[in-house]
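What follows is a set of notes on a single structure, which appears directly below.
Every protein chain but one is kept in place in this view of the complex.
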Amino acid sequence: MTNRRDFIRITAYSAGALALGGGFIQAAKAFASPEAALKVDLTRTPTYCEVCFWKCAGWVYKNKDGSIRKIIGNDEDQHCNGRFCPRGTGGVGMYYDEDRLKTPLIRVEERGKQVFREASWEQAFEYIAAKMKTIREIYGAESMALFTHGSGSAYFTTLMKAYGSANVAEPSYAQCRGPRDEAFMWTFGEEAYSPEITDIRDTKCLVLIGSHIGENMHNGQVQEMSDAIDKGATIITVDPRYSTAAGKSKFWLPIKPSTDIALLLTWIHEIIYNEYYDKKYVEKYCLGFDQLKEHVKSFTPEWAYGITTLTPDQIRKTARAMADAAPAVIIHPGRHVTWYGDDTQRVRAIAILNALLGSWGRRGGFYRPAKQPVPSYPLPLFPAVQKTWQDLFPGMYSFAGGVVSNALIDASIPENNPAYPIKGWFVNGTNLINTIPNQANTFKAIQNLDLMVAIDTMPMEITGWADVVLPECTYLERYDVLRVSPHRKPAIALRMPATDPLYNTKPGYWIARELSKKLGLETYFPFEKQEELLDWQLKQIGSSLDEMKKTGVKTFEREADDLYFAVDEEVSFPTDSGKIELYSSAFEESGFDPLPRYVPHEDPPDGFYRLIYGRAPMHTFSRTANNPNLTDLMDENSVWINPKVARLWGISNDQYIWLQNQDGIVSEFKVKVRITERIRWDSVYMVHGFGHAQKQMKRCFGRGVSDTQLITKVLVDPLMGGTGMRGNFVTLITEKTEQEAAS
Amino acid sequence: MRYAMAVDTKKCVGCSDCVVACQTENNVPIGYCRDWVVEVMDGTYPILEMEIRSERCNHCGNAPCVRCCPTGASHFTDGGIVLVKPSKCIGCGACIASCPYDARYPHPDGYVDKCTFCLHRIRNGLKPACAAVCPTKCIYFGDLDDPNSEVSVVLKKRKSKTLIPEAGTVPQLYFLI
Partner (left out) sequence: MKEEIIVSGRMNSMVDPHLHIWHWQIPLYLFLGGLAAGILFFAALYFINGKEKEYPTAVRLAPFITPFLLILGLLALFIDLRHKAFFWQLYTNIKLQSPMSWGAWTLMVITPVSFIWCALHIRDLFPKWDWKYEWLKSIETFFNLNKKALAWVMLIYSVILGIYTGILLSAFNARPLWNTSILGPLFLASGLSAGAASILILTRLPEERKLFARIDLIIIGIELFLIIHMFMGFLASTQVQIEAARMFLGGPYTMSFWIFVVIIGMIFPAILEIMELRKFHIPAILPALLILFGSIMLRFIFVYAGQVSRWLY
């Protein structure tokens, strides 16, 4: 038994030893200096990125102990040319994020209350299968809907189809690029594809209508824009905000928001009446020129001036610049184009302008994509689908080439009187709560469901509303379908796991297959291991899994030298008439405008400002908001306010305020103010994807504001169901009054 | 041999890829960075102009940080690169205070850290991580004493500037304007 003196002495020695030991550890670390890093051996495995949907192929480098170190682009890949964007480079953060979903969860209280119990995969699948069977019995298989985005779409779509439902929607259609794909489809007979078939690297003039390449970090687009800048290309940016692209433009047209169609029609007028258009091209390939010419007769720059606030001189100069560059000119179709509800018509105007300048199919304009045909493993026939989404609200959105997600959501609400109800949702890799505008409507729809399953890697908002949450491992921990994207040369890319799944997470393929077993549909997933399926597919095209593991990417040669139209080539366009349809008879027959018309949109009321949103190059939607590497770059969004407006309201820079929209919705969190000349005085701007309300995501909870929350007025495109989101206006609240706090 | 870097402000879009790539390449702890992106805006709507720069340690020819280091931990190495030897660094912070570019930061392990121009990559014939990853290819790196290196070529072709040359530090990070 030691006495007190000994005790003190021992404690002192221990403290000394600890300090000394701590000192030794410090010393050891210091001697293992960065220069010692020269000797590190890294191994690598191929993958393609899943942070956004550009799907750049790259290599995952691992330390000797197998831990993931860094992700670098694959030099052979046409999407990224060996250089990943900040999200892709920061993909390591997705893997290391300790707030990830770790185990299957089953809801134990009311939907939305976010009270779950941890469950085993077996229990989760039993639950889901039982409910799915019930839904099929009572309502029919078509009452199950799948909302999906990403590489897992393939397996869950197969599952749905095998189950008997064709109601598979990608929100990226009706909430993002749908209008532009339909506009191009109904003009050229083809969509604009992803990656876009824009030949930016060889263009002489790039026209961006609201497109913010450089903040929108689609890798290939940004890289090619940089190449174009090197080559001295003219960039024309039409944007009410001084975007990064505007900062690099020769002409920045600070247009009044919502008046873009007027500008486009005026440009068409200028191009036609000044005879800037490609006469040979139009005569050979286009239909409806005369009607178009008549239609735009009165759309002069002076007319447009009154609407867009752009001077006639600016409009004429830019029309001339486009014409001088033709056919190496691109009026970019954009990516997220669901703005005001007349978006298909606006992009139709863009398509028409491109056609007049002869850029479609020409170098520096739009190229012909080539895709490597990769056979799918023969599966048994899918059961005949009794009803499709188009049967839900007959006659609506007749020009939609994709499934309209908001139609499925509306059909989940009985008051909307759909032809048949949607009673079950699978949500894979898409955070519907932050994607679909009018959140109240989405919540209402969910509450009417019999089953809601969410598959995700992070505890995003949508998982809080699910009955069953299935945790998928990140793309760094799994195999996935081969990436087969259209590009200048046909190419494929392999994704293989760099490491085993962390926690109790599983790959999407495994999840779909196991669930299929419970539903008696395992014949649709004949391969137990996905790598066997991949090997089979690769062997069909003269490659193998082993080869792909070594190279990551395989590029093939085009079948014909037809990247662009040959001179005087007889091109048959995949339209009804076989020609480029400047005038759309199909639209006319269904009662829509055959040629785009300018229709004025609502202006912000007094004291309100139009809510404009966009992207930041270091984040992807709301999905990266918790990524440790990317929150280091940007951990909250800010609301951009013009200095004149700030003076009016007495607001100072870096102050935190709330926003309230025209329907009285107040933002849940405060947002930082950025006073900047970059935004027009009638609008405010913020980056989309913040304002997360999920406490489980510790880095991003409560940081910034969610624009989706404030988008309650939805301007639906009657042609194809696109949800226009830029018709919302906000006012600034510098102190929450007692009333608002109580509500 | 004089290593230098040139950043083309006309192409830089401020994506901050250089920051993340440096972080994963050099094990920079979360919450710290060796390089950063600055946006400069001037004017009144709609007559505006913008410059975007990717900045880091300038590896100055007349580096105040090397001069004021009491132990010689901050020193010059290959091609004028300024490096910190952690086993000589006492963490006094004098170098951090002496840098007019605020390029240094105290590493959680105690010593002072900053951009090293990825010396470990250069010695293996690779470019620094930021230059290798930049999607707009706006970061040029090389030996100023070699007239054929990409940085010499681009500095001859384009107008350039350095930051606060009046501070007398002789910075080797150029911005193409």
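Letters A and B mark the chains in the order given here, with residues in each chain numbered from 1 onward.
Criterion: contacts are C-beta pairs under 8 Å (C-beta built on N, C-alpha and C of every residue); 3 or more make two chains touch, one makes a residue touch a chain.
Since the model is a prediction, treat every value here as computed from it, not as a measurement.
Chemist: Using the document's definition of touch, tell me which of A:159, A:197 or A:633 contacts the absent chain.
Modeler: Missing-chain contact among the listed residues: A:633.
Chemist: Which candidate, B:11, B:59, B:104 or B:137, sits in contact with the chain we can't see?
Modeler: B:104
Chemist: List the subunit A residues touching the unshown chain?
Modeler: Missing-chain contacts on subunit A: residues 22-24, 26-27, 30, 618, 631-635, 643, 675-677.
Chemist: For subunit B, which positions touch the chain that isn't shown here?
Modeler: 14, 16, 19, 31-33, 36-44, 52, 64, 67-73, 86-94, 96-102, 104-106, 109-112, 163-164, 166-168
As a working rule, only the chains that are shown with their structure count from here on.
Chemist: Considering the complex alone, what residue numbers of subunit B touch subunit A?
Modeler: Residues in contact with subunit A: 10-11, 13-17, 19-21, 23-27, 30-31, 33, 41, 43-46, 48-50, 52, 83, 85-87, 89, 109-111, 116, 119-120, 123-124, 132-138.
Chemist: Touching subunit B in the complex: which residues of subunit A?
Modeler: Residues of subunit A touching subunit B: 26-27, 29-31, 33-35, 37-38, 69-73, 80, 83-86, 89-90, 92, 214-215, 217, 219, 222-223, 225-226, 229-230, 242, 244, 246-248, 252, 254, 617-618, 628-630, 632-634, 642, 676-681.
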